[in-house]
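For this depiction, one protein chain was excluded, whereas all remaining protein chains were kept in their positions.
Labels for the chains are A, B and C, by order of writing; each one numbers its residues from 1.
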Amino acid sequence: MKNTFGNSVTITLFGESHGDSIGAVLDGIPAGIKIDKAFIENQLSKRRPFDNISTSRVENDNFKIISGLNGEYTCGAPICIIIENENIKSNDYNEIKHLPRPSHSDYSTFCKHGKYGILPGGGHSSGRITAPIVAMGAIAIQILKNKGIFIGTHIKSIYDINDREFSDYKKDIEKLNDACFAVLDDVISQKMQDKIRFVKSQNDSVGGVLETAVIGLDGGVGEPWFDTLEGMLSHGLFSIPAVKGIEFGKGFDITEMLGSSANDELYIQNERIGSLSNNSGGICGGISNGEPIIFRLAVKPTPTILKEQKTVNLEKKENAVIKPSGRHDPCIVHRARVVADSITALVILDMLSQKYGAEGLK
Amino acid sequence: MKNTFGNSVTITLFGESHGDSIGAVLDGIPAGIKIDKAFIENQLSKRRPFDNISTSRVENDNFKIISGLNGEYTCGAPICIIIENENIKSNDYNEIKHLPRPSHSDYSTFCKHGKYGILPGGGHSSGRITAPIVAMGAIAIQILKNKGIFIGTHIKSIYDINDREFSDYKKDIEKLNDACFAVLDDVISQKMQDKIRFVKSQNDSVGGVLETAVIGLDGGVGEPWFDTLEGMLSHGLFSIPAVKGIEFGKGFDITEMLGSSANDELYIQNERIGSLSNNSGGICGGISNGEPIIFRLAVKPTPTILKEQKTVNLEKKENAVIKPSGRHDPCIVHRARVVADSITALVILDMLSQKYGAEGLK
Amino acid sequence: MKNTFGNSVTITLFGESHGDSIGAVLDGIPAGIKIDKAFIENQLSKRRPFDNISTSRVENDNFKIISGLNGEYTCGAPICIIIENENIKSNDYNEIKHLPRPSHSDYSTFCKHGKYGILPGGGHSSGRITAPIVAMGAIAIQILKNKGIFIGTHIKSIYDINDREFSDYKKDIEKLNDACFAVLDDVISQKMQDKIRFVKSQNDSVGGVLETAVIGLDGGVGEPWFDTLEGMLSHGLFSIPAVKGIEFGKGFDITEMLGSSANDELYIQNERIGSLSNNSGGICGGISNGEPIIFRLAVKPTPTILKEQKTVNLEKKENAVIKPSGRHDPCIVHRARVVADSITALVILDMLSQKYGAEGLK
Partner (left out) sequence: MKNTFGNSVTITLFGESHGDSIGAVLDGIPAGIKIDKAFIENQLSKRRPFDNISTSRVENDNFKIISGLNGEYTCGAPICIIIENENIKSNDYNEIKHLPRPSHSDYSTFCKHGKYGILPGGGHSSGRITAPIVAMGAIAIQILKNKGIFIGTHIKSIYDINDREFSDYKKDIEKLNDACFAVLDDVISQKMQDKIRFVKSQNDSVGGVLETAVIGLDGGVGEPWFDTLEGMLSHGLFSIPAVKGIEFGKGFDITEMLGSSANDELYIQNERIGSLSNNSGGICGGISNGEPIIFRLAVKPTPTILKEQKTVNLEKKENAVIKPSGRHDPCIVHRARVVADSITALVILDMLSQKYGAEGLK
């Protein structure tokens, strides 16, 4: 389905980095849900370049909801949000048009679409397209909140600097959702920002790990095959440019545990069944078990760096070097955080819609 | 879509562990492709309990292709394969019917379906359902071979024992596909098998990491959003019971690299463009770049162990202990290997069909 | 999606006329629904050759539910039903293998699949594949009944012989569902059967019109674009071999009415809103309005007749004549009736699942 994702609640993306505007269509939302535009704006602000550790491209992300509303409420029709592109400097790209940036989508896009697929700023592959995802995710997050489901993501690590673990999920999620640079430990947060600034000063880039928690999701959501909760989330989350891995619960570390310590034993207290540990990350056999959903995303260092690198001139078909000079992010981990929240919300909303129907989202 | 997966080439699963039979329907395969039943049988044998390191349940997996063929060739109609269940000992499960096994799908399935969803042996959630996936994957693997695309998976690790890296992909893949216990280094292979035997003797279980390589896939396959190659593969691969993580290329390790060393520089030689390293695992921006596709799966220790563990009696709604006594696998990493190959083949075949059409699969 | 149909409740078909067995997979049915096998059998009997006005091929349609059940109840897993093929006389077809029957799918299938697509008895295109549709439709009909939704189809006409209109929907539907040859007026019924017998004696074939009524469906089901109730029903119903037209409410006749007489005026009585006429067939703007859903299907004369007809020898690439001699139906209108009911039930169940979720089908 390419640019349309979801079964019952679907999002359709369109737009290119340096085109007229970018946007998305969200379908499957029932009528009568109040939309909080300020919240959408707030979510978009979390994705925007931050302080002096991001690109200097100014993205105001002035969005317009051009369909789907009846006053402040949804009317049941698809919601289309448009964000106009501003502050475009295509010239930054002109000179390097035929020189694919190493580890960027430039060359693979050329393989797929040929010369007509190559557009300044990465075109449709640009990270900028995550802005409409965030706008739509904000709507999903609002609906989930009404159902008592909350999502929060922290920067688990930048390079080798690690944040503390989640302790009180509810409070931690609140803290993260209020923060611009989402780290649980404030001292660590400064260290991470310093690291990014240093890497930037070296014309280099750096990555890290994001960790997301979803609380309030009942057991019984997901399928045993194919549309497992892990499968659906990962399908969506690998759309975040630079994500190269995802793991749930203990993830890769669980491969060095024995079953007797890896297993989450069950208990019942006050009629509520829970587990004594959560190594499974809230999902067993593809289906939620009522514990917090926990997963981590590996985010690679931004491929565009201001250093000289070997590449190929696609037009002349010869070896070449590239040294980009435009505005670029030395790190996108902190900006990707809200995209992770958004896609997570969209996936869970879709799965709830399959279980409870469009009517069940009201 | 629950038990149907894929866009142009689709697989539909059905069956329960202790039911009459299990099977799958494969649709979207054009007419005129020769089906090698011996190869299907051989692939199924790789999934079967192995030596004394697996369950003692005998699974002959006698399969029957009940539709879709015209003699030895496909006729363009959906291919249905049925595997009858044999050697069923439901009694093993009767006594523990109301006692969900920790970290198993028992409890989450109960959350989803209630008491009617609970069936002996895990019912539809049983790992046994991977047998029809392997049968259909064998067909996909045959078609891909005709196109020069080869897939191989090795056991990268069992607990803390690690296999060597891929060196010569072509040769290594051949070796793996001929092996029962797929490890590149024969000494390591023995150590891993010893480890599993030891863990079994302790009534415990163990997990590990699988690593898959796909060679021969041209650049330009995959989409920048949602249907990224990583997203599609992970969507399918999380169906393998016990998989809790997936990473492509350098995966989580890339988060501790700088962009300058993480980036895969490009070169051209004899008109072929390649990259000097493959930290991206053959995928940039969701699209293949012509390098080998590389990914790793984290497989957790089998949740069913023969030790006493805390659980809850779902009928009496009280705390309880469980100590399973049936036949169980102390490790499923080596059996999951061929399932990983199969799902990988199905996903890639589906994506090729979208690019080149059903006609393009011939 | 080829042989898989539906969004939330899906049916997947497989099998060929003269193969091992035929069947279907029904997915998306929640756990805990009691399945009445006798009712499935009864529905299948309505599709079987009838009296001396059908083919003499004996189709016992002994079906087996091989997955999806927990005793008499659904377990939430996909339901697979298999019907073994018996009484196969492939020899009837051998001599005419290279001679496509006029207006049959033989030639168009050859265009699509080439020689490997040509199988005796029409292969996967055979009307026989409607048997698993009927079996699965029976399950859908049972679930809809629990929701107060009833479906009935009568033979509106055979050639130029017309049945009376629906009068009391509830009673008429009951009468039709108890009948083997579904006509409201018993005298007309005899005339129609006589007509079919006469046509058969001439080695010719005849068609007719089916009219379906669905009562008890609330207003608000369907979408304004694409997934209109008309669009979804017609998408499914054109699968009935020989159907060449569908019309809702007044259908084509409404094109010779003025708006002032075509419009269905509304009224309210005892808080229930209804319309004074039902020229719209219960659907306005793609969405149900609470009135009975009414539509008619044009069923063409069976293409296989025992007369000499012009055709082409596909192997020799020359003009030829064909005179089939096997067992064939002179009319399939009466047999297609229960297929219409079944597809209608499957489509409506799917649309209810989207509105109310899988949970809402319980």
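Keep in mind that, in the parts below, a contact is a pair of C-beta atoms (placed from the backbone, for glycine too) under 8 Å apart; a residue touches a chain by one contact, two chains touch by 3 or more.
These numbers were taken from a predicted model, which means no experiment stands behind them.
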Of the candidates C:Asp27, C:Asp61, C:Asp163 or C:Glu230, the residue in contact with the absent chain is C:Glu230
Touching the unshown chain, chain B contributes residues 7-8, 77, 224, 353-360
Interface residues of chain C toward the undisplayed chain are 1-5, 7, 13, 100, 102-109, 111-113, 122, 124-125, 129, 157, 159-160, 199, 202, 204-209, 218-228, 230-232, 234-239, 241, 243-252, 254-260, 262-268, 271, 273, 275-276, 279-281, 283-290, 296, 298-305, 307, 309-312, 317-319
Touching the unshown chain, chain A contributes residues 1-4, 10, 12-16, 19-23, 25, 27-28, 30-32, 64, 66-70, 73-80, 82, 109, 112-119, 123-124
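Methods note: only the chains that are shown with their structure count from here on.
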In whole angstrom, the CA-centroid distance of chain B from chain C equals 39
Between chain A and chain C, the Cα-mean centres are separated in Å by 46
Expected list for chain B, residues touching two or more other chains, is 1-4, 13, 109, 112-113, 124
